[in-house]
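Dropping the structure in here first, questions after.
Left out: one protein chain. Kept in place: all the others.
Here is subunit A:
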Amino acid sequence: MSINDLFHNGLKPVNLGLDMFADDLKAQGVDPVLMEWTPPGGGDPEVIAALSRLEDPANASKIDAANQVALDRILSAQPFLEGFGQAIDTVPGMTAKTILHAGPPIEFPRMSGPMKGAVTGALVFEGLAKNVDEAFELAASGEITFSPCHEHQSVGSMAGVTSASMWVHQVTNRTHGNTAYTNLSEQLSKILRFGANDQSVIDRLNWMRDVLGPVLAGAMALNTDGIDLRLMLSQALHMGDEAHNRNVAGTTLLIQALAPYILESDFTTKDKREVFDFVASSDYFSGPTWMVAAKASMDAANGVENSTVVTTMARNGVDFGIRVSGTGNQWFTGPAQQVVGPMFAGYTEADSGLDMGDSAITETFGIGGFAMAAAPAIVALVGGTVADAMNYSRTMNAITTGNNPNITIPALDFMGVPSGIDVRKVMETGILPIINTAIAHKDPGIGMIGAGITHPPVEAFQQALRALADGIAI
């Protein structure tokens, strides 16, 4: 390379910065390459320094190799639904007085309105408190152990509140041998996970404990093969789901697979009929199933030394936390964000609680917002056009390590869903992961009021990047 090469070859400039320079170049007959640039690291000098350290060729090659290992684990995971059990019998570390919740760790006083509503409702449901008032006292008393679902091989949608007698999915990643858990869908709207806790909510939870859980468990006890969730998820995406906010196809496929075993089980026809009616009452029935499938896959990718791949994104309604493969179980947090999208009639943005739930495990895995292009039916959530939805999925390629060949998007020429969010790329490009999610009312006891899209806070990625840079320097 020499400076004189520049004089003899045609000038082909990249214009990084002021557009007026590009306009002048065009006026002179030169076609500049244009940039849509934002300051890396959210503009934080320390983060930029950390980014530069990770970019050092020796470090970069170590990280790239580690990320490939993490990605391979995500892509090769085979989550199978093996059965259903009660949390107390299955979830590691569960006790009668433990309440698991969504997101990173949080003490009861700091919890958001809807999460407090869910916690107190669960205490009433478990018979630990006679009513919600008493439950508030108990929750604040220190007698109850609060712990993130994610620290118990579990995920929980919205408030994620999981108590001892709730029934959970048991999903095993047959490639890597790890198991993950999540509770059952209460279907939509005025439900515990959105912070509602009146008698109708408790009644439903009782029925789920006494009928739904046992029927599903009984059915799966008859299905000795288990259900290949990755295959089913892949089909669901081809049928127009993105498997976070649209689960029409996935729910149909799942109940179709369960139905023969439910029929074959010894429960009464009335019970079976109630189960089918319950499933039919909301498309969301399979929502938790895809979450736990994603969790079983992502847990396998955790703990790869030097890897900058994100393995958890989870929110508790106050903080948004991420965990990264190379830093294991350490949480990096920032403030949970507003979710922007259509609201149910009568509610406004002022009513909405902040982003909440472990459901962003779907985006961490590569579905949900990342697979928006598979679900043109719900582009209203992103407030835009089908082209916008296509763009969301394509854009995520810029911050991920690779694409999942097993789960593809037909409208993008069967592009695999973007997988393995790389903290470095998020900080370099300024593109934050996109998350499709539901909106809970900010106050306890009300429930779901809308759905839309949101992003993690920049701060969580900044912290993670600094920790990764510190870690690799050793």
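Descriptive notes on the structure:
Operating definition for what follows: a contact is a pair of C-beta atoms (placed from the backbone, for glycine too) under 8 Å apart; a residue touches a chain by one contact, two chains touch by 3 or more; residues count from 1.
As a convention for this text, contacts and distances are computed from a predicted model.
Note on the omitted subunit: UniProt lists it as "FdrA family protein", one of the names in "FdrA family protein", "Transcription initiation protein", "ABC transporter ATP-binding protein" or "Dihydroorotase".
Interface note: of A:Asp24, A:Glu107, A:Glu305 or A:Asp470, the residue touching the hidden chain in the full complex is A:Asp24. Only one residue in the set A:Gly10, A:Gly142 or A:Gly177 touches the chain that does not appear here, and it is A:Gly10. Residue-level contact of subunit A with the missing chain is found at 1-7, 9-21, 24-25, 27-28, 30, 32-40, 42-45, 48, 51-52, 337, 398, 428-432, 455, 458-459.
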